[in-house]
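Working notes for the structure below.
As you look at this complex, bear in mind that one protein chain is not there, while each of the others sits in place.
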Amino acid sequence: MSAPLVDIRNVSHRFGQLPVLKDVSLAIEPGSYTILLGPSGSGKTTLLSILGGFVTPSEGKVFIRGQDCTAVPPAKRPTTTVFQDYALFPHMSVGGNVGFGLRMRGIDGATRAAKARDALALVGLAAAFDKKPHQLSGGQRQRVALARALVIEPAVLLLDEPLGALDLKLRRQMQDELKAIQKRIGTAFVHVTHDQEEAMALADHCVVMNDGGIEDEGPPERVYARPKTRFSATFMGESTILAGSVSGAENGIVTVSTAVGPVSLPGAPPAGDTVALAIRPEHLLLGEARGSVALGAGKVGDVVFQGSFKRVLAASALDAALQFIAKAPASATVQAGDTIAISCNARDIILLAD
Amino acid sequence: MRAAVRLAAWVYAIAVYGFIFLPVVVLVLFSLQATSFPIPPFTGPSLRWYQAVLADARLTSALVNSLLVAVLSSLASVTLGFLSAWGFARFVLPGSALLRGLITLPLTVSYLIIGMGLLVLFNWAGVPKSLLAAGIGHVVINLPLCFAIIYSQMGDHQINIERAARDLGAAEWKVLLLITVPVMAPAIFAGFFLSMTFSWDEFVISFLLTRFETTLPVEIWNLLRSGLNPKTNAVGSLVFAVSIVLVVFFELTLLRRKPA
Partner (left out) sequence: MSVSGSNPRALPWALVTPALAWTLLFFVLPFIAMGFSSLTAHEGGGFTLANYSQFFADPSYWRAMVNSLEITAIVTVISILLAYPFAWILAEMVPERWQRLALMLAVLPFWTSYVVRSYSWLLVLAQNGVINRALTGIGLIAEPLQLANTRFATVTGFVHFFVMLLTLTIFANLKQLSPSYRKAAADLGAGPARTFLHVVLPLTLPGIMVGAFLTFVLCIGDYITPQILGGNNELVMPQLVMMQIGRRGDFPLASALSIILMAVVTIAYLACARWLKIERA
């Protein structure tokens, strides 16, 4: 396997006394779509700024295409950034904006215009060449920012919450377009977001960040189905979390004692460990003992109709502090106030070291 | 009751307008006086005093001096103010708050005292009184104004715009010339025109720091010693007209730039 396109090695960063990144290492493969997912304050934007050259890390190194770029200024590294607020030059036409990077590289006007038009066509805005940024809608500005960054053919395109300012419907539409454009041109994209749906829809490689560190990374399917940490299990999609301790381990099967009784499932941790069990909402089964693992009764607190399903919140009858989050079919008749048996299958339980 | 309050409000507003415009109207009206005293009754209209002003070489050269000092000192003020505002807004400098305070400090000091200080300094240093000395004083009063206006308009959004330009390969001076200056143009214009009007109007610094060649307000002051005179009305009306042209131009250029 070839060397990674971007190799972030043991990067730490502090703003003043405040550590915002703690010993982060990350490899980005050519042609991949990487998502940095995390809540605000998790360090994801700082990591992107370090990649873009706007911030020089306190410690650690950044290699791009094998070269040490740690202290190379933004203009001199093969990355370009699409800013959250787009940062279009308000006094230039769309064509002027898109051609700016080429102009800075001394490329003549005719070539520049031709390339800018191609880039605009790529993002579906060929007709906007002569318009001013303020004449465009938010989604269109977003595309211009994308075209402007792509036209200079960076090795890595960095996107800082690029869809954050758009309304939900437009966001989903732009998601699809971003993915299509990325696949067409094959440039590696690194995209920062706090929206886990966006992450799942776009990423080849999903990096979940929290508190200055990487919690989990991998293909989004894997991160969702088998999150490595409790944070990852609750941030990338919802989960019901059962805290417990391992009371027995034998032949690859562990028994965990929890507030709702002992639960047996495949796993390795030795007896005595404290663990957490995470169960995705769609894996919780409501009604008479349907799954292999009974989780006791729950008193339904709230039922929220979501269109294609109902989101059910229920407090455990055995431990009031335990909240079940379940997904019931839209046709389910469950109501707030009902007491209902809850179960699941052992294979759907995610075992997390706590 | 409500109607009475509304009426009272309109009467009040008209009275204040009357108060504000009374001296200007009297000034302009009696500049058209045909006889030698700018007091009632009105004997015009006549343009003889305007002719007298235009024939007065001292006044016309003072007018040229005033324009020269205003344009050059405003250019200097806006350039220094812009560069320093950019430096302070975009870079972390040690003691930034203190240094910014130093630059804006002259705003809180009377022109008289600024003029006095320069007079004492130039006197000691052997710098002769001149239009250049007055121009230096005008930069002292207008630089903090330009700095404050431009600095207050440098928002975080513009930081990203400049970053984007750098990211796309623009050298620092290209960022300045191609991005920052055009984006900041309204604030730069505002600073320049305000400086122009203040310098054009300034009396006490010019009075203290010039001698033979002087600016229009000082020359008008010299005219005042001859008492009430329609010639003073005429030159005053002309100065007013120039200020109004500046202000209207300023309003129009800024208004047109602002999206509705």
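Quick notes on this one:
By letter and in written order, the chains are A and B; residue numbering begins at 1 in each of them.
In this section, a contact is a pair of C-beta atoms (placed from the backbone, for glycine too) under 8 Å apart; a residue touches a chain by one contact, two chains touch by 3 or more.
This one's a predicted model, so the numbers in the text were calculated from it and none came from an experiment.
Of B:Ile20, B:Ala34, B:Val64 or B:Leu177, it is B:Ile20 that touches the chain left out of the display.
Interface note: of B:Pro45, B:Pro128 or B:Gly155, the residue touching the hidden chain in the full complex is B:Gly155. For subunit B, the list of residues touching the undisplayed chain reads 6, 9-10, 12-13, 16-17, 19-24, 26-27, 30, 38-41, 80-81, 83-84, 86-91, 93, 99-100, 102-106, 108-114, 116-121, 123-124, 136-137, 139-140, 143-144, 147-148, 151-155, 171-173, 197, 200-201, 203-204, 208, 216-217, 220-221, 224, 228, 232-233, 235-236, 239-240, 243-244, 246-247, 251, 255.
In this text, only the chains that are shown with their structure count from here on.
As a whole-number value, the distance joining the C-alpha centres of subunit A and subunit B reads 55 Å. Partner subunit A is touched in their complex by these residues of subunit B: 157, 160-161, 163-171, 174, 179, 182-183, 185, 259. Remark: subunit A residues 52-54, 73-75, 79-81, 83-85, 87-91, 100-101, 104-105, 134, 148-149, 152 touch subunit B in the complex.
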